[in-house]
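Every protein chain except one is present and positioned as in the full complex.
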Amino acid sequence: MKVLRSLFLLLLVLAVTAGMAFASGSTESGGSSSSGGTAAPAKQFLIYDYWTAGGEKQAIDALFKMFKDKHPGVEILENQVAGGGGSNMLAVLIGKLQSHNPPDAFQASMGSQLKDYADAGYLDPVDSIWQSTNYANNIDPMWVKMMKFDGHYWTVPLNAHRTNWLWYNKKIFDQLNLKPPTDFNSLLADAKAIKAEMPNVAPISLGVKEKVWSTYIFDMVDLLTGGVDFMQKVDSGVIDYKTDPTFRKAMERYAELLPYFYPYSSTKTWDQAAALLKTGDAAMYWMGDWVLGYFLSIGMKPEVDFSAVALPGNVWEGHADSFPMPKGAPHPQLAKDWLEMLTTVEAQKTFNLIKGSVTILNNVPSNIYPDPYRKLSADTLHSGNAQVTSDGFHGGLMTANFGGDLQNILTQFLSDGNVDNAINQIANAAQRDNLKQNMSWYWAQ
Amino acid sequence: MSEVTERNQNRWPFVIVIVLAVLWLVPVYAMVVTSLKTQTEVANQQYLAPPAAPQVANFGAAFSPLRRGIINSLIITLPATFLAVLIGSLAAYYLIFFQFRYATLVFFAIVFASFLPYQVVLIPLTQLLNTLRLLDTYAGLIFAYLIVNTPMAALIIATFFMKAPKSFLEAAAIDGCKPFPFYRMILVPMSIPGIVSAAILVFVQIYNEFLLALALTLSPAVQPVMPTLASLRGSQVAQWQIQMAGAIIVSVIPLLVFIFLSRYFISGLMAGYSKE
Partner (left out) sequence: MMFKKSYGFIYLTPMAILVVVLYILIAWNLVASLTLWNGILPTWHFAGLKNYINLFTFNRFWDDLRHNLIWLVVFIVPTTFLGFILADFFSSMKRSEKVFRQIFLFPMALAPVVTGTLWAWVYDPGSGVLNSVIKAFGVNTARLGWIADPRIAIYCMIIAGIWQYVGFAVVVYLGAIRGLPTEMYEAARLDGAGRVRIMFSITFPNVGHGTLISTTMLAIFTMKVFDLVYIMTGGGPGDKTEVLPFLMYQIAYSQRDFGMGTAISIVILVLAAAMVIPYSRWAISKWVQE
């Protein structure tokens, strides 16, 4: 009995102590519990971003340093997001926006997600910044299209990631005397050759533990089958899925690829799937250029262990990270300064070099990039000659709702290869999610 | 039936139990063994073989990202448990020992609430905490856990209160004992096993909880250990040894509770179910 009583008292004491601990400070990095209100300390800058680890963190930290050099005495309060894709941060961020307690800056991307924020009235237009820096004339028109709604600009893009890269294990290709693919048929042929000669190697790596990557393959077959315009129409619900012959052809091609994907794709995340190229368990990988940093970090050597080809070469598909201007930001001048800084050559060079992407600005020479892939990406994007398009999911060419449904349908499709079923479900999802209507802003410009 | 046959009758169940027990332990054995291996040993995939030399450093590597999470979990779980048990026991006290017309109704509401899958209120809960500016705070998470766990605490404690010997209670009443002293000096001390049972069960439930911890926090400063563990996947060629070490570290506290206080754990689980 005595033991139990002291146990109870111990628990009581611990609880009270812990209670006092929490009462004295809810969060370490400040932010949510301290009121944003009107009397925020003048020397703070509140920012939300997803770059919590590795090269990404270094990149944003470099920008913070730049910012602090320009604004000595300002304390940057960064609420980093731990883990998973942002759906948690989104909930809190939206809560802050809804309760008129926004941060000074937060990481967004472009397209439909950005438009949701703008429509909800959480953002202030950034026209003045675009005009004073002549931003629109120095970047590809695609960015403008994804960031300008109702005649106003709503965000400032910082970095450009290219999605349409096909990475491949160079050693396997050399060994089998294969040429990197240039279109769908050569991709399929390479895959078949690899499967025939090396049955234990998965010709195309894939990791859909996070299901979104299944939409990347979806965009790829659409791009290779019907071109840029077609892909955009598919993503934004303009075509009639059930009757369009090109769409059916694209889905049949997707089905043709199925036997050549890594069979256990549902257990691998995108980086685990990338690692398969190192171990020789897979030969090719369709992924954006953020995987380059990952390859380097696990010790792979460019042009020795791996190489890459842009597929198709004259198309630049990708997305950008950007920062909008929250309405009612607690430190509006600092927020504005931050955005202006992002448009400068210096900031873009600093950030992109570390992050593994390329600058949005066209006038930055491509020889600043140490690797051939980004050089190519920058050259293609900035040349003005290529067809530049946003990618579907991350680029905001579809609504988040439809994207979620699509990725579920596609991961299902990965197991059963039933083209009719997939097409029907996609059509139903588009209708249920009001896709065409919600994306009509894109075609109205 | 002869003696020999009877002994045989008792033997084969024993054998089955041993086989099953071994099967039950194999995953855990593999987990422990792997957590002590080097990366190369793990890559060999001889999962049932012990390590050449135990790599205790793995636990160090796993611990540092989890450290904040464990602290956060404790900061949240301990007060929440204490409050849940306190509030629950007071409520149980009232419902059982006081004359109250709606007691049955309230009791029913509590029972129903304690068996509900709590995910049902996840969305409105996030909205509520948002409005109260309590998202991503310790207080917010404690509040959420209270809503979800106090009914069960009340239920368990009520069961134990009901078992208090009536004669003793009646004697106290005749002596003119007032309600609060009665609660504090007589009922609670007599029901310590029940209260501890409830506390332990609630503690383990909250500590092990994942969804609310995931949805209601975002910054590593406040996030409890379960979501942190979940996001700790070795991005490189699968670092199973670190993951397993992490899983073990995180399980130490509830396992200790279970091992030393299993009597209370079990009776808490069983509260309200036995016939007596």
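We just call them A and B in the order they show up, numbering each chain from 1.
Assume contacts are C-beta pairs under 8 Å (C-beta built on N, C-alpha and C of every residue); 3 or more make two chains touch, one makes a residue touch a chain.
All values reported here derive from a predicted model rather than from experimental measurement.
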Contact residue for the chain not shown (choose from A:Asp116, A:Glu256, A:Asp305 or A:Asp379): A:Asp116
Residue, one of B:Leu74, B:Ala113 or B:Ile192, that touches the chain absent here: B:Ala113
Residues of subunit A in contact with the chain not shown: 85, 87-88, 90-91, 94, 98, 116-117, 119-120, 122, 208-211, 263-267, 281, 400-401, 403-405, 408, 411-416, 425, 428, 432-433
Interface with the undisplayed chain - residues on subunit B: 1, 9-10, 13-14, 16-17, 20-21, 24-25, 27-28, 30-31, 43, 45-48, 87-88, 90-91, 93-100, 104, 106-113, 115-125, 127-128, 146-148, 150-151, 154-155, 158, 162, 169-170, 173, 179, 182-183, 204, 207-211, 215, 226, 229-230, 238, 240, 243-244, 247, 250-251, 254-255, 257-259, 262, 265-266, 269-270, 272-275
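Definition applied: only the chains that are shown with their structure count from here on.
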In the complex with subunit B, residue positions of subunit A that touch it: 1, 4-5, 7-8, 11-12, 14-16, 18-19, 21-23, 26-29, 31-33, 35, 52, 79-84, 88-89, 91-92, 95, 98-99, 101, 269, 271-272, 275, 278-279, 294, 298
Partner subunit A, residues of subunit B touching it in the complex: 74-76, 78-79, 81-83, 126-127, 130-131, 133-139, 142, 189, 192-193, 195-196, 199, 214-215, 217-223, 227-228, 230-231, 233, 235-238
